[in-house]
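Of the protein chains in this complex, all but one are displayed in their positions.
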Amino acid sequence: MSTFLGTPPFPQAARTALADPQLRQNLAHATHTIRDKRARVVAEVEDWEALRQAGAAIKDHTLAHLPDYLEQLEAALTAAGAVVHWARDAAEANAVVAAVAKAHDVDEVVKVKSMVTQEIGLNEALAAEGIAAWETDLAELIVQLGDDLPSHILVPAIHRNRAEIRRIFADRMAAAGRPAPDDLTDEPAELAAAARLHLREKFLRAKVGVSGANFAVAESGTLVVVESEGNGRMCLTLPEVLVSVVGIEKVVPSFADLDVLLRLLPRSSTGERMNPYTSMWSGVRSGDGPQEVHVVLLDNGRTNALADDVGRTALRCIRCSACLNACPVYERVGGHAYGSVYPGPIGAILNPLMRGVGTDPQVDSLPYASSLCGRCEEVCPVAIPIPEILVDLRAQVVDAHRGSVTPKPEAIAMKGAAKAFGSGRRLGLSERLTGLALGLARRLPLVSAWTGTRDLPPAPRQSFREWWRDDRP
Amino acid sequence: MRVGLLVTCLNDALFPDAGKAVVTLLRRLGVDVDFPPGQTCCGQPMVNTGYLDEAVPAVRATVEAFAGYDAVVVPSGSCAGSVRHQHGIVARRAGDPGLAVLADRTYELSEFLVDVLGVTDVGASFPHRVTYHPTCHSLRMLGVGDRPRRLLEQVRGLTLLDLPAAEECCGFGGTFAVKNADTSVSMGSDKVRHVLGTGAEYLVAGDSSCLMHLGGLLRRQRAGVRTAHLAEILAAT
């Protein structure tokens, strides 16, 4: 199983990705397709802006009162027959899931596509305990069979085209269960049908299902899973036992809040008025679905983000991935370059917020993986000010390295700039500004990075301020 | 009304013609614009790279230079956005609310022309094929909307050609252009491809920074398309 460990800092990872024309083509096609679909269904909504501000307010309100809502959720879940577990980190959450599986003496579980279980490396942790975790979402299946890494929140195999997928199915399905048909072509419908047959035997025999949740309603203990294929319903309904791993930021106060969020999420995510299937369940329902239900409430760095006054709003995120599709950087380099299950603009803020800055150069490179063009914020259904958070995180990265014994050339240059820009008159900046700018450029590894592909503008005969002072008509 | 020109450090040092054009344009419209020489840089390069302490002297110099002015005109969406949205960040960092006072009286050039002066026909003439790139910060940070287009549409002889995917970022992004040079150039190359597809003689934008990036790519390709700041077109007669 592949992991994101060892991903180089963003600029290097991006360079590798940019050199892959097939990847570029797959990404451009996919991101533009979803972008256009989203724009069409968002335009249908009379007051989209009011809806997204309401979504933001629901999440901000919940986050501000999170201790109360978490305790309310726990009480409601318990009253509905669920067993609630708490996990400080990935290892604790993984241990809960493994313990449930072992208690039922199973060597496999079926999984609903879930970002949080990828975040905590659940599959790898279960494998280490001798338990196979079968991904059942089509894209996740492609990624799992291909021993690959997801590169998009919604469409994890966005970097693969149909020919590549056909090859993965033909080569790898047999080792995991029912083989692909001999005459498999690369028609998407045929590939989907092969996945249906391959997974159906797993659904029908599975004793333990594992899921995440899109929302967790505090007042009723209702968990919500939003999906398209029905693999989620299979995992949530057919097994005897269900374990759901839920990040603590997934709470919403009341069932009525779903009205706003279910109008925002599908339109922003798949560009549909509504996704094919949404499942809601509250604990155990006698005679219907799993009769043993566990819920793991997970921190794993979320409280770090929550404690950040500027970054806190990142926890509004409902994982729609609209920001990925809108991002000109993501569109060109894809998800792997971000080195995390959370790629794109939201990943560029969530990873540093959850993991902290100043220790890992890869994490520190993420806030800079943006031209600050602002499209992410524009399409975000809960109005997360991603550019503002990126800028704040850049300051956190810089501050974390202040006082370093070997300051970066950039830091030295910025200090020089601070001095030069302190006063136009006193420093006689007018005559020196062009020289200063070019001097700055030379202190940084700027010149080659710029001039490799771009000409520098010719230096003017006189600066504007010289003209104003001496030659103004 | 005392109007001060915040010419921006980039225009001052590398693109003085853009600044001169603003002066020509505003004088023609009856505005006696002044250039306070104490100004240096709005602080954006430092803030956007994460150097908040280093931004304080530049922001202070800017605020002091424009202390006596009723309106600050900036021929840059990005720098106007910096004054409006980032000086507050620097002010909080420095514990000095006085550093954020310019936010409410700072206007990007097209905003100043359309909203404050109330003109869209500035009496310009420019008989050329032009395509306009709406820069990200003017479009999304400031929300200047179609003001620049409305100004360009009134220019005599000018043929305004639609730029496909106009609202896509050009890839400049300040230090992004060098920290992530490969991605930046990839974005810029797509923009240049769209520009060349229009058949325009001039690529126009309200930010010299984006034009420096795109102009650098165009010149390297010897594409023959020239770049011009919005102010230069509006000043032309």
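Labels A and B are assigned to the chains in the order they are written; within every chain, residues are numbered from 1.
By our rule, a residue touches a chain if its C-beta (ideal position, glycine included) is under 8 Å from a C-beta of that chain, and two chains touch if they have at least 3 such contacts.
Convention: contacts and distances are computed from a predicted model.
Student: Write down which listed name, "Oligogalacturonide transport system permease protein", "histidine kinase", "Lactate utilization protein C" or "Ring-1,2-phenylacetyl-CoA epoxidase subunit PaaE", is the UniProt protein name of the chain that is not shown.
Tutor: "Lactate utilization protein C"
Student: So which shown chains sit in contact with the chain we cannot see?
Tutor: Every shown chain touched by the left-out chain: A.
Student: Looking beyond the chains shown, say which of A:A13, A:V42 or A:I58 touches the absent one.
Tutor: Answering carefully, the residue with contact to the hidden chain is A:I58.
Student: Tell me which residue among A:R24, A:K111, A:K250 or A:R263 touches the hidden chain in the full complex.
Tutor: Candidates A:R24, A:K111, A:K250 or A:R263; residue touching the omitted chain: A:R263.
Student: Write down which of A:R88, A:H104, A:K408 or A:R469 is the residue touching the left-out chain.
Tutor: Candidates A:R88, A:H104, A:K408 or A:R469; residue touching the omitted chain: A:R88.
Student: Pick out the residues on chain A that sit against the missing chain.
Tutor: Against the missing chain, chain A presents residues 26, 29-30, 33-34, 45-47, 50-51, 53-54, 57-58, 60-61, 63-67, 70-71, 80, 85-88, 92, 136-139, 142, 155, 157, 160-162, 165, 188-189, 191-193, 195-196, 199-200, 203-204, 217, 219-220, 222, 228-231, 233-234, 236-238, 248, 253, 255-260, 262-263, 270, 272-282, 285, 287-289, 297, 299, 303-304, 306-307, 309, 312.
Criterion: only the chains that are shown with their structure count from here on.
Student: From the mean C-alpha coordinate of chain A to that of chain B, what's the distance rounded to whole Å?
Tutor: About 33 Å separates the centre of chain A from that of chain B.
Student: For the complex, give me every residue of chain A touching chain B.
Tutor: Contact set of chain A toward chain B: 10-11, 14-15, 18, 328-329, 332-333, 367-375, 377-378, 387-388, 391-399, 410-411, 414-415, 417-425, 429-430, 433-434, 436-437, 444-446, 449-450, 452-457, 459-460, 462-465, 467-469, 472.
Student: For a test of understanding, state which residues of chain B touch chain A in their complex under the given definition.
Tutor: Those in contact with chain A are residues 7, 9-17, 19-20, 23, 35, 37-41, 43, 45-58, 60-61, 65, 85-86, 89, 93, 136-137, 139-141, 168-169, 171-188, 212-213, 215-217, 219-220.
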